[in-house]
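Every protein chain of the complex appears in place save one, which is left out.
So that you can tell them apart, the chains are marked A and B in the order they are listed, and the count of residues begins at 1 in each.
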Amino acid sequence: MMAVVTVAIAVQGNLFAVVVLGSIYSFLMATALVALDAVDVAMTEASVGAGISTVLLLGALHLVRGEEQKPRGRPWLPLAASVVMAGVLVYGTFGLPGFSDAGAPIHQHVVPRYLNDAVRETGVPNVVTAVLASYRGYDTLGETTVVFTAGAGVIALLRRRRRDRRDGDVR
Amino acid sequence: MSAFGHFSYWITMFLLAAGLYIVIARGHLVKKLVGLSIFQTSVYLLYIAPGKLVGGTAPIISDKFTVYSNPLPHVLILTAIVVGIATLALGLALVVRIREAYGSAEEDEILAQDERAARDARAT
Partner (left out) sequence: MRNYLVLRVVAKIMIPFMLLYALYVQFHGDYGPGGGFQAGVIIAAAIIFYAIVFGLATARRVVPDWLVETCLAAGVLIYAGVGLVGILLGGNFLDYFVLDRDPVAGQHRGIFWVEAGVCVTVAGVMLKIFYMFAGRRREDDDA
């Protein structure tokens, strides 16, 4: 399913259709994430990917406007480059532990401590929240700062030449 | 086991390659950004999928369950999604400004205009 939507995005020339397909893609991705037990992430992906980013893309599309031109160059070179890279990476995956391998390194190091001690140390049963806000508080602080900076950047880029800010209206 | 065991990685690689292809091959800047976000979602899968344990449940501690999926990638990707949307918005803002400056959001046209401007500058 996701693959079909991705291919559709790649070949579709109408940008409006691309944005709507992108929204569908995000929902499918959120479903896949629920299946992978990442409920927090799925919730974020559904609201961010399918909600906000669609609105933003549509807003930007309204400002940019237009159909995509047919690519003039031959698409075979980029296609070949992508396929070769995917091939190399797939070859690389054979060195990785299989799906749901409890002995994989990812499950061995800090995670048992999080799962065993998070409730005792923080009193928060949702380990994702505990790790996000407490154990990895520095990461989240930096990340909040990045979001803030991006917002400030958008303001700086789009502020000038804003006429009639009072009656600006979306359709 | 081996064939199915790496299936999730292959999906990831396919999405990654598709996103890369869109970024390289398509000229319109908004479409490039969509391709970039597909690339990004493939990285979400790359992180989340290995953390899953079959028979495990979401990492919310409760007496009823004993096996949990790995919470650490969830945390990392949670922040990555929000940063992703913020940077996507920044990119879109840049595209809007480029469109206003050049009258086009097609990469080829922008490069052609730049070349023309460079040639004119040399001529004078």
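Everything that follows uses one rule, which is that a contact is a pair of C-beta atoms (placed from the backbone, for glycine too) under 8 Å apart; a residue touches a chain by one contact, two chains touch by 3 or more.
Small disclaimer: the values here were computed from a predicted structure and weren't measured.
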| item | value |
| --- | --- |
| Selected from B:L72, B:I85 or B:I110 as touching the chain missing from the view | B:I85 |
| Contact partner of the left-out chain, one of A:G51, A:P75 or A:P97 | A:G51 |
| Interface residues of chain B (partner: the chain not displayed) | 58, 60, 78-79, 81-82, 85-86, 89, 92-93, 96, 100 |
| Footprint left on chain A by the chain that the document does not show | 39-40, 43-44, 47-48, 51-52, 55-56, 59-60, 62-63, 65, 120-126, 128-130, 132-134, 137-138, 140-141, 144-145, 147-148, 150-152, 154-155, 158-159, 162-171 |
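Note that in this section only the chains that are shown with their structure count from here on.
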| item | value |
| --- | --- |
| Length of the line joining the C-alpha centres of chain A and chain B, rounded to whole Å | 6 |
| Parts of chain B lying in touch with chain A, wherever the complex brings them together | 1-2, 4-11, 13-22, 24-31, 33-35, 37-38, 41, 44-45, 48-54, 56-62, 68-79, 81-90, 92-97, 99, 105-106, 108 |
| Of chain A, residues touching chain B in the complex | 2-3, 6-7, 9-10, 15, 18-19, 22, 25-26, 29, 32-33, 36-41, 44-45, 48-49, 52-53, 56-57, 59-61, 63-66, 68-69, 71-73, 75, 78-79, 81-83, 85-86, 89-90, 93-94, 96-102, 104, 106-107, 110-111, 114-115, 118-119, 125-128, 131-132, 136, 139-140, 143, 146-147, 150-151, 153-154, 157-158 |
